[in-house]
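A protein chain is absent from this complex, but the other protein chains hold their places.
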Amino acid sequence: MGVRKAITGAQASAEAMRQINPDVVAAYPITPQTPIVEEFAKYVADGVVDTEMVAVESEHSAMSAVVGAETAGARAMSATSSQGLALMWEVVAATPGLRLPIVMSLVNRTISAPINIHCDHSDVMGLTTLGWIQIFSENAQEVYENTLLAIRVAEDNRVQLPAMVNQDGFITSHAVEPVEIFDDASVQRFVGARSLDRALLDVKQVRSVGPLVLPDYLFEFKRAQEEAMSKVFEVYREVGAELGAITGRQYPFFETYQTEDAEAVIVVLNSAAGTTKAAIDIMRAHGKKVGLLKPILFRPFPYAEVREALKNVPVIGVLDRSMAFGACAPLYAELRNALWALDKRPAMQSYIYGLGGRDIMTTEIEGVFEELLSGKLDSEHQRYIGLRG
Amino acid sequence: MPTLQEIAWKTDGPDIRFVSGHRMCSGCGIGAIVKTVLAASDKPVVVVNATGCLEVVTTTYPFTSWNTPWMHLTFENAASVASGIEAAYKALKRSGKITDDVNILAIGGDGGTYDIGFQALSGALERRHKFMYLVYDNEAYMNTGDQRSGATPFGANTTTVPVGKVSFGKPQWRKNLVEIAAAHRIPYVAQTAAHSIMDLYKKAQKGFNADGPAVLAVLQPCTTNWAFDPSLTMQYSKLAVETNFWPLYEVENGVVHINVKPSNRKPIEEFLKGQTRFRHLFKPENAHVIVEMQKMIDDEWARLLKIEESGIQF
Partner (left out) sequence: MSERKNWQEVELGAQLPAATSLGYKTGGWRVLRPIFDPSACTHCMICVTYCPDMAIPVAKSEQGVAGKGGRVYKGVVRLATNLDYCKGCGICAHECPSKAITMMREEEAEQASCKL
């Protein structure tokens, strides 16, 4: 049983971190992630957590310090957004190869230029090839629970890979919602402590971490890394079941809403899934058979399960909150990949929406559903929602 | 103060922390620097190494020359990684998850320190993490074949600021890392050189025992790119000190102390000659460069003496 608190997505992230009580947090403030860092710093200042907090001088150093701490043997966390993620890219890229199970909050914000502090997914979609587990969250409740889940999945011996927990900048990070927080003792039992098996600070087991690996071996290490990624599915299921025993909820790879008999389905990440559900309720009331698939686990991408879930849907619209400029938008590309193996492939349409924090309305989603149902589609060209001209 | 015998027993005896089989160029002084610094710690040393000569030659998978915990992440962040290790050390110690005491040592070349790692170093010093930062300074990007760095001396020929019809090499003076580090008001900063094993050992010991961050800048003559015979590494290191090109001094709790004052400082030509990077300076049209260099060295030395004499704290 949990307690309901009225908090923002950023606070939900900080709440999860409070309960995880990591050994080390290193972070650098950036809008809209800042309230996570501030909230957590307050916990440190008040002695609510035992964490050693390092308020570094840049995001590059934030991730470097977290990697140092995690290699040393600590459970270390961070949070960032947009330009911050871009600045730490180099170290973010190095982390999966070192097989460090770091969990980081990413508050999704557009990448410059033009500079803009609002939400889209161009930050995360710029690095989904690097080997981090990517988990998306529709609302503050999911942010909280996904963060707890991520720790255990990342640290599992079959995995040992870093994980990013995404939430929409401002829309989720700054909006107050009721969030059910579960009691500290059960959550702490669930998250446990990180094993010191690989700790550099264990001076009795002297080791060298991060050597130069030449063409004779690099390929083998990367293949091993891919194997670890493929293990995430089973671990995510097991850990999700354990967390579910505390929360009473389920942790699927994706959520489906009204897809059973749906004649058209929208696929969309994060907060816009909530808007889509509202639009579906309105349309269902008018007898329109429409539904939603909201991916939660985006890396690794559950192709087979998505294919199974959508195999009877004749028309699918994929809404992306970022572009791939000159190529299929990232979420759309994954759906095309997932559904390609079907004997009877659905008609598909790619849409771009919400760049730089532009709102998306239920009426616009209804419009998309109408268009999908009308069959006037062009799978080779993406369309734009809410764009002038 | 230990004798050289005692130091040798630590650097090359049974408790050796840095072993043979690395791939440094023959005659490279980094080996002597690293083994001496590691030997100066009375606790196990956890090392973080920036990308550079040392990292590449000591850890070519599956070989490692480190007999002490060691890690490498990327080029510009050894000091930030050290910050994280130190934070982890504090946290894990506090919670009783680990019990062994350690010293934390970050190592970078001049490129990874004066240039690309400068911000990370400054941040870590300002936050006063308890660690020592060691820079082995060979005065350019030597691992990749002699490109200019912020530590490259005036007049040196490098591949990115080469000598040409209208260029005598690097037209700027080098950064003074010791003074920059000291400006962070940290407890210990020192400059020393590869040949001066006793001085290096003593300073490393002080750095490890300092109550906060310490910085050790060590001159490392590069046999490959300064291009002298590999047997002369320590000779060039000595000449750098005897010409006042590279004074041996320390800043302890803000107070400057010069460790070696050459009674009869040698002209800078003594240091320059025999090094390919300065060969062009001996042409008549570049005579003015040597004159200017000598003046700068003498001015800097006079300034350093004045600072020491004044007793004014950094």
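Letters A and B mark the chains as written, and numbering starts fresh at 1 in each.
To be clear about the criterion, a residue touches a chain if its C-beta (ideal position, glycine included) is under 8 Å from a C-beta of that chain, and two chains touch if they have at least 3 such contacts.
Computed from a predicted model, the values in this text were never measured in an experiment.
Asker: Please pick, from B:Asn67, B:Asn209, B:Asn259 or B:Gln294, the residue that touches the omitted chain in the full complex.
Answerer: Candidates B:Asn67, B:Asn209, B:Asn259 or B:Gln294; residue touching the omitted chain: B:Asn67.
Asker: Among the options A:Asp50, A:Glu220, A:Asp281 or A:Asp359, which residue touches the chain absent from this view?
Answerer: Reading the full complex, the residue touching the unseen chain is A:Glu220.
Asker: Mind pulling the subunit A residues that touch the left-out chain?
Answerer: Interface residues of subunit A facing the absent chain: 97-100, 160, 198, 206-211, 213, 216-217, 219-221, 223-224, 227.
Asker: Which subunit B residues touch the hidden chain?
Answerer: Considering the whole complex, subunit B reaches the absent chain at 4-9, 11-13, 16, 18-24, 26-32, 35-36, 58-59, 61-68, 195, 197, 223, 229-235.
Everything below uses one rule, namely that only the chains that are shown with their structure count from here on.
Asker: What's the distance between the Cα centroids of subunit A and subunit B, rounded to whole Å?
Answerer: Here the centre of subunit B sits 43 Å away from the centre of subunit A.
Asker: Note which residues of subunit B are touching subunit A in the complex, please.
Answerer: Where subunit B meets subunit A, its residues are 44, 46, 48, 55-56, 59-62, 64, 66-74, 76-77, 80-85, 87-92, 94-95, 97-98, 100, 102, 119-120, 122-124, 126-127.
Asker: Help me check something: in the complex, which residues belonging to subunit A touch subunit B?
Answerer: 23-24, 26, 50-58, 60-62, 64-74, 76, 90-91, 94, 98, 193, 196, 199-204, 206-214, 217
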